[in-house]
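Chains shown are a subset, placed as in the full complex.
Chain IDs A, B, C and D follow the sequence of writing; residue 1 opens each chain.
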Amino acid sequence: MFHKRHPAAGARPGTLVLPEGAVPPKIHVIRYDHDQVEEIEVDDSAKLRALVVDGKITWIDVQGVGDEAVLRRIAEDFGIHLLALEDVVNAPQRPKIEEYADHLLMITRECQLSTKLELEVDQVGIFLGERYVLTFQEQYGDGLDCVRSRIRAGKGRIRHVGADYLAYAILDAIIDEYYPVVEGIGDDLERLEPRIMTRPTPATLARLNRHKALLLKVRRGIWPQRDALNRLLRDGSRFVTDEVRLHLRDTLDHASQVVDVVDSNRELVNGLMNIYLSVIANRTNDVMKVLTIMASIFIPLTFIAGIYGMNFDVMPELRWSWGYPVVIGVMGVTVVALLIFFFLKGWIGSGSVDGRDEEE
Amino acid sequence: MFHKRHPAAGARPGTLVLPEGAVPPKIHVIRYDHDQVEEIEVDDSAKLRALVVDGKITWIDVQGVGDEAVLRRIAEDFGIHLLALEDVVNAPQRPKIEEYADHLLMITRECQLSTKLELEVDQVGIFLGERYVLTFQEQYGDGLDCVRSRIRAGKGRIRHVGADYLAYAILDAIIDEYYPVVEGIGDDLERLEPRIMTRPTPATLARLNRHKALLLKVRRGIWPQRDALNRLLRDGSRFVTDEVRLHLRDTLDHASQVVDVVDSNRELVNGLMNIYLSVIANRTNDVMKVLTIMASIFIPLTFIAGIYGMNFDVMPELRWSWGYPVVIGVMGVTVVALLIFFFLKGWIGSGSVDGRDEEE
Amino acid sequence: MFHKRHPAAGARPGTLVLPEGAVPPKIHVIRYDHDQVEEIEVDDSAKLRALVVDGKITWIDVQGVGDEAVLRRIAEDFGIHLLALEDVVNAPQRPKIEEYADHLLMITRECQLSTKLELEVDQVGIFLGERYVLTFQEQYGDGLDCVRSRIRAGKGRIRHVGADYLAYAILDAIIDEYYPVVEGIGDDLERLEPRIMTRPTPATLARLNRHKALLLKVRRGIWPQRDALNRLLRDGSRFVTDEVRLHLRDTLDHASQVVDVVDSNRELVNGLMNIYLSVIANRTNDVMKVLTIMASIFIPLTFIAGIYGMNFDVMPELRWSWGYPVVIGVMGVTVVALLIFFFLKGWIGSGSVDGRDEEE
Amino acid sequence: MFHKRHPAAGARPGTLVLPEGAVPPKIHVIRYDHDQVEEIEVDDSAKLRALVVDGKITWIDVQGVGDEAVLRRIAEDFGIHLLALEDVVNAPQRPKIEEYADHLLMITRECQLSTKLELEVDQVGIFLGERYVLTFQEQYGDGLDCVRSRIRAGKGRIRHVGADYLAYAILDAIIDEYYPVVEGIGDDLERLEPRIMTRPTPATLARLNRHKALLLKVRRGIWPQRDALNRLLRDGSRFVTDEVRLHLRDTLDHASQVVDVVDSNRELVNGLMNIYLSVIANRTNDVMKVLTIMASIFIPLTFIAGIYGMNFDVMPELRWSWGYPVVIGVMGVTVVALLIFFFLKGWIGSGSVDGRDEEE
């Protein structure tokens, strides 16, 4: 569940561990200024550096990390430190923001909730340089298409400001994707609540527990992100202008809010677990009450019947002609007395056996 | 439960997401100085900026955020950053205080407890400028009428000091509304306690749990508020005079106290949950005792009766004329012996079956 | 339980909310220097300010806050800010220490444990000025008489140092009163322990829970006090000399120790709750064992008796003259076999049914 | 359990509360330099100050605090502040390190575990002056003899460095005594584990709980000690040379490690409590299974026998000559069917009733 791809202990730093079944990199470049947008699919990674030109913003998006040679070539061209490249490839890393000489590296984690409520995590490494943004994604995916669309549409500020704004836009898109994830989990928790009240099974508890683990995983993705953003905003960076800092403050707010919702949902899970255990306890109590009432009523009666089933020669009551009705009457009185006893204890009567229809 | 209105991931920053069924803005302006108070209902948002004049304090209260054009117009006139406007409209945001070039933005959350013990939350965004206060409320509401009344009445300091005092008065009114909320929850918890002791049902536990969630929600409203106030008091702000800082320190005290009460109530809820589980456990124990006593007494008796109900040809006891009374006697002795045994174990006797009448 | 007197939301700052049934203020003044002690009962609050003279220390003790006019008069004469006065009257406030232009305000909370183990809380506001100490107590009370006695006796440093030493003496007396409170609760917890082992009832748990709430309340009284003292010692204050700081460090130690004892007692309560639940679980287990043993022994026997109570025409055993003793023998063997089975499971034998006499 | 000797609230600061049954002070002085060691038993406390001479290190060890006059005399001679003396006598104080004009005061707590696993706590106050160390112990004791032996032996650094090294040696000896304490508790916890698995009684839980309280007490002794050392190392002190600071860093490591072990043991206790509750729950489950199996098998059989024990005139089966064997056969089939049912549910079969022999 919490495995990480990592080189063998003692391996050289910068050793890349390509994920099993890693896909070969596809490189998509989008270059724009106020007036124009060019989109280029690049096959030869050696040509990438030349695409970055003055007066334009270039976004190089590398999807798939399945070819070490390509990755190393790009790293060399863009002056990427071996450790930074390792961080990008050997996912999952803790989200972080690190400043290097030529660029700012942001390691972020994209989350999506599958329809089966499983978490699909994809690490995105963002290098923010002077006039370019270079992103590495583990998988082919369209998570960042929304940003591309905004560039193409050209509305808003995105075409009029620097590469830092583009990096912000990408980061913001990634963090905003956490909202549907936590809300999806929250919705399922709400669906589980009535089920816990009426049909609690260990499977339900196991599912609650899985949700808890999911929430923990989400938290581990967003918390260090928030931390890193906080530090970036506090300390500043050469690569980030004041205007973009204002926007990053907004992104930080979103990250904080996601953390809040995750924590609320974790409390919700704990609460539901408590209810679960209490419902089970109540049910055991109910079952016991039924058993006790049935047994307490019929066992004494059976005893009385047993008495007069004995075969003693001398049992005067058996000879009386009123014997039988009297015994039946005694039994009836016993039953009534016991019913009253149980009623006074509150074990029988409206709702008390079931206990689910009593709310305000 | 914890949903937030937010634009689709990757949307342009500043994208407004009007709440479904949002009401069109109603704009109420109150302008005053030492001597005079004017109140104006404004229909045309374009005229608002002109209302702010030297020598007077102007409070522009916008209720309802259902018209994007109006909101954008106001934002433009008052130099409100798109991200700030987004914070005001896309509620709920985390409460916070941010300083911009032209004004201080306070995002606050107003809470009220409905008679059904549900939390009604309304976000209030407060822009504090040089000579004006501009508030945005999600809903039409009269939560701030108390402040208006104080302005009209003209007693106290409110008419003699600046816009910052007005902003303080609004903030203080909002935070003071938390008291009845937490007290209302606390009162209901106290009402629940005897019920948990006498009639615990899973529904009661679910209600406790709902209260816990409520308290969590209140905490999430007030905690960041307190945090933000704390930071504002520590760092100061161009828009806040020393006199008002003293008053804000008082508001901070109130916020801290609300947090304290919320936390105490959360502990109370946890305590009640423990009692709940223990009452259930005790009841199961009581039920078992009754069953055990009844079964243990009558099952042996029934067995004895069963013996003498056997149809063996040779069973000398059946022929004895004292057989029947002797067997009845043996049964009586058995019953007494068992009763003594149970009494010594403390399972029968005064109060032990019920267990609720033993406190000093 | 956690209610606070507070003005309606939106009221003017400085609005006083006199407690229901508040008592009219009684003002006791004690004025002293190295040589002399004067004690004066003052009826007319207007004369108070004049009592403060050079070369003497004046302690003005106002007990009862039931007369707004008097309070406002004093506040005016001594330059007390409206918010400070509000803090003093609208109890309970969080304990705190705030520096104003003319004086240092300490809000403290006096605690006493009634014989019924209820907490009696009385807020004491202490204004420490240049040559005077002004205290406000909610109730008439003699909690500070010990300080007065020390002044009268004139031993030790109290008559030779400034007003700050007097304020320290008052604060120290208030904090030292916490010791008997937490020790009283601790003693009762120790009394409860054997009872939980031998006679656990939900009432006992409710009492544990009440103690927990009490401890929480004490903690909420002493923790912010300690915090405020800590800050005062760190930052210093114009009104506090170095000699008195040394003494306040001692008071801070006491406050820290009270917090420690409170926290230990809270852990103790949690431990007792665990024991409680486990004792209940053990008892249910014991009850079940008795039931199981009785039922398992007699139900098979009754069945055997039932067999030979059948009325089939052809049941050869019934005709055998050894039939009856053989069946009785079979029953005896069954009983012995079952007893051995239960003994091997450890359910019967010395101590195992009761389980309370096995310790080391 | 957590009582402290303290003066009545409101007493003069510096009031000494001699412990009941306090022993009269015995004063042992050891004075040494590179070459020589003198040991002196002193009866007259007035002569102590004169023993401190240049060029030698003097260690004055006062055991027993039962004579206020002696204590006050020493305090006066060595310039000990009344509050410092109070800290030394009114034990237990929180361990702390405070710098005064003439000396550094370290309040420490010596712990030992009795053979009955009770904690014997003895407060040691250490005054470190220019050329002397003055220690106060509550009880007569030989806890510091190891340091004396090192002085006498004269190996290592102890005779060649200043009084601060001596104070360090004493402090180190005191903190190292915590190791056997926490290890003793840990060992007993390991002894308890198998007992909890096989014979859980509330007494065992109570013992676990006592261990938890013990660990808490140890933690309260060592934690503030570590804190104080940390602060001393960070801020430095006139009385401590750089060489000794290096050694104190080592002592701090030891204190940190003791805290670690205490915390690990606390987790261990919590884990054992969980196992305890689960073992009880499993046992109840086992008991119930036996009851259910016995009852479910024999109750239906008894019913069948009951049918043919009825005395109706017309019951054709009773007349059949195969009636009896057929009924016995039906009963046999019933038993087998129920056994198969219980076997399929996993309630009977190898190990399932007991459940303790299944591990890997």
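Quick note on the criterion: a contact is a pair of C-beta atoms (placed from the backbone, for glycine too) under 8 Å apart; a residue touches a chain by one contact, two chains touch by 3 or more.
Since the structure is predicted, the reported quantities are computational estimates derived from the model, not experimental observations.
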item: Given 4 placed chains, full-complex copy number; value: 5
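Here, only the chains that are shown with their structure count from here on.
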item: Numbering shared by both copies at the chain B-chain A contact, with half separating same from different; value: different
item: Separation of mean Cα positions, chain C and chain B [Å, integer]; value: 25
item: Distance between chain centroids, defined by C-alpha means - chain B, chain D (Å); value: 40
item: Chain A, residues touching no fewer than two other chains; value: 309
item: Arrangement of touching chains [line / ring / star / complete / other]; value: line
item: Touch relationships between chains, expressed as pairs; value: A-B, B-C, C-D
item: Chain C to chain D touching residues, read off their complex; value: 144-147, 149-150, 155-158, 169, 172-174, 176-177, 179-180, 182-183, 186, 190, 193, 197, 246-247, 249-250, 253-254, 256-257, 260-261, 264-265, 267-268, 271-272, 274-275, 277-279, 281-282, 284-285, 288-289, 291-292, 295-296, 299-300, 302-303, 306-307, 309-315, 345-347, 355-356, 358-360
item: Touching residues on chain C, where the partner in the complex is chain B; value: 1-4, 6-14, 81, 83, 86-87, 93-94, 96, 98, 199-207, 209, 212-213, 216-217, 220, 273, 276-277, 280-281, 283-284, 287-288, 290-291, 294-295, 298-299, 301-302, 305-306, 308-311, 315, 317-321, 323-324, 327-328, 354
